[in-house]
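Here it is, the structure in full.
Of the protein chains in this complex, all but one are displayed in their positions.
Letters A, B and C mark the chains in the order given here, with residues in each chain numbered from 1 onward.
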Amino acid sequence: MTVSPLRKGHALEIDKVSKAYGHFLAVDDVSLAVEPGEIVAILGPSGSGKTALLGMVGGRIAADGGDIRIGGNSVMGLPPEKIDAATVFQDYALFPHLSVLENVGFGLRVRGVAKAEARKRALEMLAIVGLEALADRNIAQLSGGQRQRVATARALAVHPGILLLDEPLGALDRQIRGRLQEELARLLRRLNVTALLVTHDQEEAFTMADRIAVMQGGKLEQYGPPAELYRWPATEFVATFLGNGTIVEGRRAGGTDDLPLFEVAGAFVVARSRVAVGASARLLVRPEHVEVGPAGSQPAPTWRDARLAGVVNTGGTSRLTLEIAGTTLEALSLGGFDLVPGQTVDCTLAAEAAVVL
Amino acid sequence: MKRNTHLISAPGPWAQSRRDFLKTAALAGVAGIAAGHLGARPAFAKASKIVWGTNADYAQPDMLSPFQKASGIEVATEYFSDPSELVTKLRAGGAGVHVMTDGSYHSDITYGEGVLKPIDTAKMPNWDKMIPAFKTAGGLAFDGKPHGIPYAWGTDSVVYNFDALKTEIDDLGALFDPKYKGQIAMPNGLFESLVATALYLGIEKPFAMSEKELDEVTKVLIKQKPLVRSYWNDIGDLKNLMATGEVTICWGWKMLLDIKQHGIDVRWAHPKQGELAWYDAAFMTKEAEGETEEATMAFMDYLIGDTYGAVLGKSIGYLTTSTSAIAAMDKDLVKTLGLDDYDSFLAKAAWWTSPTQPDLYQKAWDKVLNA
Amino acid sequence: MNETWRSWLSGTPWLLMIGCFFILPLAGLLLMSFSGEGGFPSLDNYRVVLGEGSDRPAVLLRTIGTALSVVLLSIAIAVPAAYYLAKCVLSARVQAAVLALVAVTFLVGPLVRTVAWRGILGRSGLVNTVLQGLGVIDEPIMALLYGRPAVIVAMTYNAFPFMLFTVFLAMKMIDDRYLAAGRDLGAGPATVFWRIVLPLAAPGIWTGAILVFVPTISTVLEPEILGGTSGRLAATEIRDQFFHALNWPMGSTLTIVLIVAGGVAILALALVTAALARLSGRIGIAMRAGSTGAGSAR
């Protein structure tokens, strides 16, 4: 089915936007730019203000300060119907009194598109999401996955400048969610849509988004490509929120500016940072960067004779908990069936794996 | 008139409930047409039209058509079941009723409300052909000027079902006799139970009782209450009670004898303590002016003419006050209605006029009802 | 978004209408009720109505008592029937047919419906005739008609459809999955009714209770036609004061007293029905995590 890309999505600029409910600051001076055709995910725990931010872009919530521009023109104070954006709601909010086709065509009809044209484009959009056969069905008869696709088709049908997705796949069960995430991402890229996705599921953000904005307590913690966030978390929150890892105490022990040395749990580690010699720092160690083997089995281990506190076997991999000179450290190893809790082991940290926060 | 609201006529893709809207629109459409048609009718009515506030059974189509054909005046009706309902409406003004029916039992109260106008009996040829006793009856003339034309009358007394009781009754005391417990019916409206009990106790002026006398009557009625099956509200209610055998003895109106034709042996008692006589009369209201005034008086004259009285007797068994009407009716109907020797009824009956202090009577009757 | 002007827009037509066509007359009534013989602001009327020795408080209580028994009877009829129609009858066709049938009985004028009861409960009415025919009784039961029972049966007949419709709508909106979950967790059909359906249908029940109670306290037909000697209720007395005694001040006083008493009774009725319905869902189940003691159910 050849799909003509919709006209290119608009750019979105969120400029020093904030929103307070009484004295609770839901969104605190957030600035964010989204390029045309780009998919950005806003990731954060519940109550981090991500849904409020999305609501303000969609016009459902009135911002207190700052400016929001879509395709260069400000949408501040405009009612939702005047904003060139369309939302896929968390519980889909499909119209119960209309059929699938009527739901998808609703946006076109109210924007004055003639009935025949609206019907054609609605059917076309249903074909894209693979639900053409259900056009005349009643909403009540659809499955969760089907409803999600109808909600997406309804929003895309109006060719919005910005597509807003409010935890779109939250209500679905595990296996479908994975498949739908990839499918949705592929669809959005193929249609050249600019999309802003709100989710609390890290996997969803990583699978779908070109860039991720992590929010916490109304503030924007960090904004960048997924790999960069994972590799170089700017704050402790981002470090722990994305993936898992342990934060350990360390002290700058010398080394050159390009290869600064840190003393961590009795061993010396290279970590890029401009902390002055002697100053203490907190470092992030990813479990997958720590390789663990029985005592004496590694040529140049970072830490020698550490105690293996716990082993949790999760199918293909197992999570190990190590205790080195009073510091606990997490490690991940493929297999690891031969390791027994309490055993003394050696562990090697991958080069430059530790990150100074 | 047709309310073409935004809601109903808008198209919109309401696939599922579109038929409902068409149905609602159709209903509204009907309303528009019908209202238009009704609204228009008065405008095309004949030159003069009068409105008669009365009971539905006094204004049956076959009773009014002779007058409307002869005089060309249209008589519209406004039905009530109790004259006081119309009086309340007239008091507020704008009721639009030119002639109303009221009875001797209530006309003073209506006059007291200042809603009536005097009439000129000289303009009514049938006035002389009326039964003499009615010309001088109370409650027709006020401040020396005639206001009402009585066109139907009756007497009230004890009525009993001979088949059931098997004895003749000639004493009001029967209504208070425990022997007939659960078979007695007493009137609810127009303070009539108070008046009947006053007659029973031999009180001299049943319509102008003092508070003491009223208390005495109230006590007797409260004592009687357990014996009573029901207080009947109107003649229809009473007819049903007697005809279905719910009660066998009651204080009732003359028209109750009408149920004889259904094979129920009801007999009219002439109690020693006496009976009540009443009439229903037509009164002109203050809303009748100029042309409608003339038309109203012509209509009032028709009510005591020969045709109306005859139809009244034939169809609903009411008694006319017009001798010419009695002459026009067939003989055995006159006999069953007792119109052949109306003097024997009227001789022993006291004219029932409205009580001098209605609120005192109401308070007394309230006590009985609330007991 | 400035929703305020739009919310005022939706309220203004009705508030305007009752402002000039209802509040004015009501205020007129109120003023009239305070105008006794002794000039304008006098409480004579209220003293007469509520003072000791006056039997009107008794009439008022009798009226509200009758109306409450009508509400209870309506609940006894409408709630199980609505539950059966909404939750146990599968085909929407049967549901629609039964509801249409009850609605049709509503179309017949109230007077004809009330007079019909005379033909049913009377001395030689349907009930007595059938019972005598079957030899169950030899003498007709006289107490059936012209007494408080006949009035209550007729009033319930004229009012219970309100309850049936509101409770049916409320129960239809209860998601079947709640019932399935209840049964799944071991509750029998009766328990599901008392513990899940009833509490969730509470709004329908108390709205229905109000819709039944309100017309019943101000109806004149049933007490007058079927009440026999026990016919005197507040509404009939108000009618007598207004029309027969033409004593509008007293009539207004009685009306205001009825409105106030009625209003209080409605509030109480709504609260009680709502609380009872919710309570039936909580007895023996309610728990609070707060108390440290072993699961002390409150």
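Keep this in mind: a contact is a pair of C-beta atoms (placed from the backbone, for glycine too) under 8 Å apart; a residue touches a chain by one contact, two chains touch by 3 or more.
Operating definition for what follows: contacts and distances are computed from a predicted model.
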The complex's invisible chain, by UniProt name, from "Spermidine/putrescine ABC transporter permease", "NADH-quinone oxidoreductase subunit M", "Membrane bound protein complex subunit mbxM" or "Multiple resistance and pH regulation protein F": "Spermidine/putrescine ABC transporter permease"
Omitted chain's touching partners, listed by label: A, B, C
Touching the absent chain when the full complex is considered, from A:A20, A:A62, A:A93 or A:A279: A:A93
Where the missing chain touches chain B, by residue: 1, 3, 5-8, 10, 12-14, 16-17, 19-20, 24, 27-28, 30-31, 34-35, 38-39, 42, 51, 55-57, 61, 76-82, 85, 88-89, 92-96, 234-237, 239-240, 243-245, 255, 259, 262, 316
Contact set of chain A toward the excluded chain (per top definition): 58-60, 79-81, 85-87, 89, 91, 93-97, 106-107, 110-111, 138, 140, 154-155, 158
Absent-chain interface as seen on chain C, which is shown: 3-4, 6-11, 13-15, 17-18, 20-26, 28-29, 76-78, 80-81, 83-85, 87-93, 95-98, 100-113, 115-120, 122-126, 128-129, 157, 160, 164-166, 169-170, 172-173, 176-177, 179-180, 189-190, 193, 203-204, 207, 210-211, 214, 217-218, 220, 235, 238-239, 242, 251-252, 255, 258-259, 262-263, 266
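The definition used in the following text is that only the chains that are shown with their structure count from here on.
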Centre-to-centre distance between chain B and chain A (centres being mean Cα positions), rounded to whole Å: 87
Chain centre separation (chain A, chain C; CA means) in Å: 57
Chain C: positions in contact with at least two other chains: none
Chain C-touching residues of chain B, taken from the complex the two chains share: 82, 84-85, 87-88, 91, 109, 113, 182, 188-190, 225, 228-231, 233, 237, 240, 244-246, 358-359, 362, 366-367, 369-371
Sites on chain C touched by chain B in the complex: 55-56, 58-59, 118, 122-124, 142, 145-146, 224-225, 228-229, 231-232, 237, 240-247
